[in-house]
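Missing here: one protein chain of the complex. Every other protein chain is in place.
Per-chain numbering from 1; labels A and B assigned in written order.
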Amino acid sequence: MICSKEVMEFFKACENFVLGCSDDLVSPFKLYLSSIKNDENEARALVDALPSIKKQLREDLLFFMESDPAVDSEEEVVLAYPGFKAIRYHRIAHKLYELKEFLYARIIAEEAHVQTGVDIHPGAQIASPFFIDHGTGIVIGETTIIGKRAKIYQSVTLGALSLSKGHRIHGVKRHPTIGDDVTIYAGVSILGGDVKIGNRVTIGSNVFLTESIPDDMKVTIGKPQLVLQKRER
Amino acid sequence: MICSKEVMEFFKACENFVLGCSDDLVSPFKLYLSSIKNDENEARALVDALPSIKKQLREDLLFFMESDPAVDSEEEVVLAYPGFKAIRYHRIAHKLYELKEFLYARIIAEEAHVQTGVDIHPGAQIASPFFIDHGTGIVIGETTIIGKRAKIYQSVTLGALSLSKGHRIHGVKRHPTIGDDVTIYAGVSILGGDVKIGNRVTIGSNVFLTESIPDDMKVTIGKPQLVLQKRER
Partner (left out) sequence: MICSKEVMEFFKACENFVLGCSDDLVSPFKLYLSSIKNDENEARALVDALPSIKKQLREDLLFFMESDPAVDSEEEVVLAYPGFKAIRYHRIAHKLYELKEFLYARIIAEEAHVQTGVDIHPGAQIASPFFIDHGTGIVIGETTIIGKRAKIYQSVTLGALSLSKGHRIHGVKRHPTIGDDVTIYAGVSILGGDVKIGNRVTIGSNVFLTESIPDDMKVTIGKPQLVLQKRER
């Protein structure tokens, strides 16, 4: 049985570097060799990627500062924003996924899910900067592609359409492609591998989409009729 | 004050057995006597049930492998699937519930909720195999009954209808009954103790149901009209 604890120690060493808490790249390298795989080339590839992940996260952090009315300080984003934690776990997990270390990538992604309620499959390709608010209930599938400056709110699903086929469609592009400067409000579901959301699109709360949307559109649902009745007392 | 930590140590010993990591049934027995209740008959009843829970979980595991397009290995399901963790906590908590050790059952169920976002009341009766994908936001109430080969996605509620009556309806059947081979997609709510969902029913995303559905049906909601507007730039 693989030890999640050792994988998370390796992750923490990477996290310290990408957050700028330490300049130490030797620890991630050594921990990779001892806890992930005894393959020097792979360890080097991972460690070589950390500086660019650090740069991406810096962009993410500034985008969080700009996007949330409630934010008070950079420190608050690092210490108390689940969305920032989710993206920082994801960027490292995604690198492991690229190195085909799927299981380790998934262990890190699932740890992020436990801590934040945000379930991003390590296969998802997410450009920087990226903003997630609140986060709980967000699901982003394995073959999702997301452009720059996306903003995503709680309970959004970027998912697959034909789940009934199960494991037989392993490897197929099953999840949507999202352009640059897209905002997706709470409760939206966008399903299907052929679905493309254009640049500068805004998608209103609770929209359910299984089709593509061209650039520069705003998509909402007709407001459902409310029924008001005097309450029995 | 009861110590959750000791209850979780007992749980971990059970979990090691049901996952096949250990054949030791003495530890669960002893830990039951020290942390749950000093009742040899009850401890024996619990431990005698563990082999059949182990068998159920094996069926669950194979069903997870078959049902999820993204899955890569059995190890991944055990280590990184919150749905599999939720069902494994539930099967042990449910046995404690049957032994009328409600508080201990709830402590284990709530630990699963913390770790997975899946809130299954230990009273719920769930046949094997069972599949939960993503999981966050799933709520399954105390008197729910679920048949074989159910598949349930994120943010599904199997809940009660008349919550305003509060504690006065303690013990009444308040939650739905689900047949065999039922698939319930994300965001569905099924509410009420009289509601029966037939065998081989599929329920599409975001359906809100307070009535029964016969066998072999597919239930969806008429797609809400989308409003597309050119976005101001």
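The definition used in the following text is that contacts are C-beta pairs under 8 Å (C-beta built on N, C-alpha and C of every residue); 3 or more make two chains touch, one makes a residue touch a chain.
Note that the structure is predicted; figures quoted are calculated from it, not measured.
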item	value
Contact residue for the chain not shown (choose from B:76, B:119 or B:133)	B:119
Hidden-chain contact residue, picked from the options B:43, B:132, B:146 or B:160	B:160
Where the missing chain touches chain A, by residue	21, 65-73, 75-76, 78-82, 115-117, 133-137, 151, 153-155, 183, 185-187, 202, 205-206, 223-231, 233
Positions on chain B where the hidden chain makes contact	1-2, 4, 102-103, 106-107, 109-110, 113-114, 117, 119, 121, 123, 136-137, 139, 141-142, 155, 157, 159-160, 163-170, 172, 174, 187, 189, 191, 200-202, 207-209, 213, 216-222, 224
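Please note the rule applied: only the chains that are shown with their structure count from here on.
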item	value
Magnitude of the superposing rotation for chain A and chain B (Cα, nearest 5°)	120
Inter-centroid spacing, chain B versus chain A (mean Cα positions, whole Å)	26
